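One protein chain is absent from this view; the other protein chains keep their places.
Up next is subunit A:
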Amino acid sequence: MPEQLALPILETRAASIGYGARLILRDLDLSVPEASFTVLLGPNGCGKSTLLRALAGLIRPQQGTVLINGYSISMFPRKELAQRIGLLSQNQSAPEGMTVMDLVRQGRYPHRTLFGRWTKEDDEACEEALAVTDTADLAGEKFDTLSGGQRQRAWIAMTLAQRTSVLLLDEPTTFLDLSHQIDTLRLARKLVRERGVTIVAVLHDLNQAARYADNLVLLKHGAIVSEGSPADVLTSDIVKRVFDVDVTIITEPRTQAPICVPVEDADL
């Protein structure tokens, strides 16, 4: 398991994170190995998105710290942090009439100075982001003419154009049809394997997570219930504890990835 040996690139240490008096995550210790694909799973409201926002430096922990490469992220100026960490939030919206290219270009913001010109590198980053998300032919299209899946891919392209070594994706597969869901997960894994990018994503589909991720982190009520490789974490006992659903775990014969199948009472 190479990811066990890799150094943590992102860490939270005894981090308690919340909004005002309301704590969402308590005393959380998490380390994300470099060049790995980590998926956060858990019931709605368990603090997955809050954790991503804290990892991106958008909320400060009320106690504890968040570290990148061993340094507290609060030490970095915002733009410098944005050169290292890219975040794709949930439920994005772009103004109607804006084109896909307009949006993707905004991903270059942290790399530009106040009076800096648009460079060749900016162009390359945008073109590459469009190409890998299969949105190049949509570049000139206006946002209000796109389907939900196309919009989502445009947002992913914008985040990729930022060219960060860490990518945080909050439900990147929502609104996508199955083939684009798989494309997105494959893309994530490819970025990890080929470029050494570290990805932390929130997903809802346990089986897709088990198939594509290196690490799973299962959260409930703001605490980590279990973390580790899919085979270690996805047991019927743990899934029952986290999601309160009875499942049978079977093994996919070719990849040995675990698959959860809900158990129904015979009389239903």
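Here is the rule we use: contacts are C-beta pairs under 8 Å (C-beta built on N, C-alpha and C of every residue); 3 or more make two chains touch, one makes a residue touch a chain; residues count from 1.
Everything that follows uses one rule, which is that contacts and distances are computed from a predicted model.
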**Complete:** The chain not rendered here carries, per UniProt and among "Transport system permease protein", "Ion-translocating oxidoreductase complex subunit C", "Phosphoribosylformylglycinamidine synthase subunit PurQ" or "ATP-binding cassette domain-containing protein", the name "Transport system permease protein"
**Complete:** Out of A:I24, A:A56 or A:I73, only one touches the absent chain, namely A:A56
**Item:** Residue, one of A:L30, A:I73, A:L87 or A:V202, that touches the chain absent here
**Value:** A:L87
**Message:** Please identify which residue in A:E34, A:D102, A:E141 or A:D205 touches the non-displayed chain.
**Reply:** A:D102
**Asked** Going by the touch rule given at the top, which residues of subunit A touch the chain that is not shown?
**Response** 53, 56, 58, 77-83, 86-87, 89, 92-99, 102-103, 106-107, 109-110, 112, 114, 144, 162
